[in-house]
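Of the protein chains in this complex, all but one are displayed in their positions.
Chain lettering (A, B and C) follows the sequence in which the chains are written, and residue indices restart at 1 in each chain.
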Amino acid sequence: MTITVLLFAQAREGAGCARQTLELPEGSRVSDALAALEHAHPALVALRSHLAVAVDRQLTRPDAPLTQGAELALLPPVSGG
Amino acid sequence: MTITVLLFAQAREGAGCARQTLELPEGSRVSDALAALEHAHPALVALRSHLAVAVDRQLTRPDAPLTQGAELALLPPVSGG
Amino acid sequence: MAELTRDPIAVDRLLAATARPDCGAVALFLGTTRDHHDGRAVSALAYEAYEPMALEALAALERQAVERFGIATCRIVHRLGAVPLSEASVAVFVAAAHRGPAFDACRWAMDELKRSVPIWKKESYASGGDGWVEGTRLE
Partner (left out) sequence: MAELTRDPIAVDRLLAATARPDCGAVALFLGTTRDHHDGRAVSALAYEAYEPMALEALAALERQAVERFGIATCRIVHRLGAVPLSEASVAVFVAAAHRGPAFDACRWAMDELKRSVPIWKKESYASGGDGWVEGTRLE
């Protein structure tokens, strides 16, 4: 399946990109996507414990399943206001 | 001595005037001025227990002495805001 | 600088004057004239003040707010005369480094204003007649 990954703030800068597509085997979970992203962008490893993850704009746990066309967002600690 | 009296809100409406001068004997106190005003404007009697009084813009007690040229203000309960 | 005005309160100008580059928080409270009070429809409101004493009292509140809450600035403006419905009769502007003290100071100043400043509000009722709003005795 193909998913879209959105990266923000430190995650965007660490990976050097704001948006990318990712090909994953059927049955992949959020944690599989994160592992693939860390493999492609080692700078993300240091951020991992700080990131929240959203799938289709909903905060999600690492063991949540992914589906074709999902939008996965890597969300560093927020600092709006 | 001559003092100036300022009347506000219900006191102004009850007395039918916003400002008047009052002649008082030397040695008069705030309470004497209030008695003279109530005599001239009986509608003020009903307000008496609700009024605060200021002399020269400072809140004052009834037994405070008055001096020539003082500005005495009758202040009903306040409702700004 | 405390202010009494017979014109609409110039919120935008006062907000701009309140903001400071060393402050991260601005709290503003506007008291606006309501179309009802104690179950009666209100058609108009008017305020009167013992102006010099009210100005001194507002300026004292501004100073006390700064001292009590460690804020940068507090500015209070009260309108006098007729105030059309929905328009602001009073505005309290506070600038501070952080939002907690800004909110606390703004609220405190409004609470104090209602009981310590010689200003009076008169309501005119849609059904006819008018009346002074029940207030608080100055102490």
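Please note the rule applied: a contact is a pair of C-beta atoms (placed from the backbone, for glycine too) under 8 Å apart; a residue touches a chain by one contact, two chains touch by 3 or more.
As the structure is a prediction and not an experimental result, all values here were calculated from the model.
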| item | value |
| --- | --- |
| In the full complex, displayed partners of the excluded chain | A, C |
| Touching residue (missing chain; options C:A57, C:A102 or C:L138) | C:A102 |
| Options A:L6, A:A35 or A:A64, residue touching the unrepresented chain | A:L6 |
| Selected from C:D7, C:D22 or C:D38 as touching the chain missing from the view | C:D22 |
| Hidden partner chain, residues of chain A it touches | 6, 8-10, 50, 52, 54, 57, 59, 73, 75-81 |
| Residue ranges of chain C at the interface with the undisplayed chain | 11-12, 15, 19-36, 85-88, 95, 97, 99, 102-103, 106-107, 110 |
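Following the convention adopted for this analysis, only the chains that are shown with their structure count from here on.
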| item | value |
| --- | --- |
| Geometric centre distance via CA averages, chain C-chain B, whole Å | 26 |
| Centre-of-Cα separation between chain C and chain A, whole angstrom | 49 |
| Geometric centre distance via CA averages, chain B-chain A, whole Å | 75 |
| Residues of chain A whose C-beta touches two or more other chains | none |
